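A single protein chain has been omitted from the complex, and every remaining protein chain is retained in its original position.
Letters A and B name the chains as they come in the text, with residue numbers starting at 1 for each one.
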Amino acid sequence: MTEEKNMQDDLFFPPVRTTSATSGSEYLSEATSMKNLGGRFLALWSTDHPGRFVCAAFSDAEGLRILRAPVAETSRTFPSITHLFPLASRPERTVRDFTGWTPEGLADTRPWLDHGFWKNAPAGERDYPFVRVEGEGVHEIPVGPVHAGIIEPGHFRFQVVGEKVLRMEERLGYTHKGIRALLRNRPVEDVARLSGRVSGDSAVAYQWALAQAMERATRTFPPERALYLRAVLLERERIANHLGDLGALGNDAGFGFGLVQFGRLKEDLLRNNDRVFAHRYLMDMVVPGGLRENPGKEDISILLEDVRRLQRDVQLLKIIYDEHGGLQDRFSGTGVLDPMLAGDWGLGGVVGRASGQMLDLRHDHPAWPYNRERIPVALSRRGDVGARVQVRFQEIRHSLAFLHTVLTLLPEGPVRTPLRECGSLAEGTGRIEGFRGEVLVWVCLEKGNIVADAYFHDPSWHLWPALERVVPGNLVADFPLINKSFNPSYSGHDL
Amino acid sequence: MYRIILKILKTGLLTEPLSVTSPESPAPFLPVAKSLSIRHVDAGSCNACELELHALSGSYYAPERQGIRFVSSPRHADLLLVTGPVTCHMEQALKDTHDAMAFPKAVLAVGDCACNGGVFRGSPAVRNGVDAIFPGTAKIPGCPPSPNILLSALRGLSRPVSGDLPASS
Partner (left out) sequence: MNTFLPFLGTSLFQMLLVGLLAPLFLGWLNIVKALLSNRTPASLFQPFRDWSKLLSKESIVPQGSSDLFRWAPPAVFALLLTSSLLVPALGTHGKTVAFGDALVLTGIMALVRVLMALGAIDTGTPFGNLGGRREMMVGFLAEPATVLVIFTASILSGSTMTFQTADALRSGTLLPTPSLVFGGLAFLLILLGENARIPIDNPSTHLELTMIHEAMLLEYSGPSLALMEWGSAIKLVIYLLLGIALFFPWGLAGDEGLSDLIRAGGFLLLKLLTAGFVLGLLETLMAKLRIFRVPEFMTLAFLLAILGFLSHFVLEV
């Protein structure tokens, strides 16, 4: 009984601190003190539930902190915190796109996700005013939104001299599907299904974060076996994506062997996902309350066999990659993200860890079972493409070791408890370390378990601005390699 | 270098044999004989369909043995393969890509989103599938459709056929 009670305490620890400021200036002073105490900016969004607020999420040593600024009916403004946290710029512009509220003090007046097609938003500009570089021999290369390969759409504007990039600017929003509007006043099951398709390669991370948020809002405790299996699913998703990225990075540098070998390993993993969990990308397995299906003993042994095979094969491929001179020449020194910048912006995820930032939710604020079976943090200080490759290799190794432990110690029992009914308006947040970085989900439930509003924060909101800072100074022909080493999500970002 | 060669030899031939049964596909409608060039456009997909397309290009499936390959320019392509529910922001780019293709050409919608909007159906920011732009497009449903389904369908398209082209060109 005590064990269960401890687990239940741990599930909701550390608690999320929400501060509803009563005025704009209070919000601003709270944000300033957050900055002074070393807090990291995570996300910012607008909502009508429980009232008209702009919510800003921060992370500090104690956990998650949400700060709310009220938006008056008359003034329709809120204070901008971009001067404190540069990463808040695009979310604030997005809030302005969606609601028309003005961020006071924000210099960038261009719309972000609005391309000028929305009828009820302030008129956006179809010709986005990119910042130009003037000078002798400078010319502009526009790329996208349709790209030459099989990849999501986005526009990049390069200002180059010869082969060297002077400036790169992104324009995103091409995959904007109006997800936030779709999930208002929908039952929990619909929103859970939708959440797996915000960014299809991070289905488990999103669906777990959403489940976490709903479970906290309704104080539902999923069974222990479900929590262990969720971690299994998350790590399998992480490994699959890292394998794909490592193969693609080799291929983008002209080393097709990497793509063949990593592609084979990833395909084997996906096929076993299908065998055991009925979906290659593990969508819809994690549901609020637990897991949809309970794998049996044969399934677990299949998963363990996967681990053993991968441990052998990835080790060999790492040696091949490390020893390949041509490949290392492409990776070394390309696309360096200065650790100072990474620290200043509080970048986590693979990119942050490759630039020396020791930030990993599974280590800092571990959800069960990560607090029981610890995963070491993969770290590198060089900050170039090679460092991001090394971090991915390390993470695969750590995840495989973790999977081995967790699968052998898997507790028995059911995998699902029904979600408790929500009596009145309740809020909850979920934070999960997806393969790119931290996924944050906030949900506001109404009576009868209807979702009043929700927000999905993708780690790419931090990665895209970082990419813009990293590319200048590199060759334009190295951009695909740098972009792939970041692997930011377009769909998760555009909502 | 020896490690690489050794690994290649140890891995052996990975490609799986094609299914013997007649492939299920939307009616074959391109007069090409075992040579199909595909231009892919992501019209707002969540990226899962793209991952399956990448998997399709892998050594287990080897679409090139059937003459199927993905090309970088719409001018080189016979088939426009669309994923995603077609967001309003991608509508123009999709039309431009189709215009840039040379006759004879056709369009294929891959995934539930491209077929009818999928889980995003009803959102004002999407056009609910490729039919809104190119009516009568052939469809491959799935969320996402597996590479086996995709390979079967594409094989069907690259068989030699007699007869006329339908309205989509």
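Quick notes on this one:
Rule of thumb we're sticking to: contacts are C-beta pairs under 8 Å (C-beta built on N, C-alpha and C of every residue); 3 or more make two chains touch, one makes a residue touch a chain.
What you see is a predicted model, and the numbers here were worked out from it, not measured in a lab.
Among B:Pro104, B:Gly122 or B:Pro135, only B:Pro104 touches the chain that is left out of the view.
Per the touch definition above, the residue from A:Ala43, A:Leu172, A:Val191 or A:Val476 contacting the chain not shown is A:Val476.
Considering the whole complex, the residue from A:Ala253, A:Val336 or A:Ala452 that touches the absent chain is A:Ala253. On the side of subunit A, the interface with the absent chain consists of residues 139-143, 147-150, 163, 250, 252-257, 260, 264, 324, 326-327, 329-330, 334, 475-480, using the contact rule stated above.
Mapped onto subunit B, the footprint of the missing chain covers residues 1, 4-5, 8, 11-15, 31-35, 37, 59, 62, 64-67, 70, 72-73, 75-76, 78, 100, 102-104.
The definition used in the following text is that only the chains that are shown with their structure count from here on.
Contacts from subunit A toward subunit B in the complex involve residues 115, 117-118, 145-146, 148-153, 173-179, 181-182, 193-194, 197-201, 203, 244, 248, 257, 260-261, 263-264, 266-267, 270, 274, 280-281, 283, 316, 319-320, 323-324, 489-491. Of all residues in subunit B, those touching subunit A in their complex are 3-4, 7-8, 11, 14, 40-55, 57-60, 70, 72-73, 84-85, 87-90, 93, 96-97, 118-120, 122-126, 143-144, 146.
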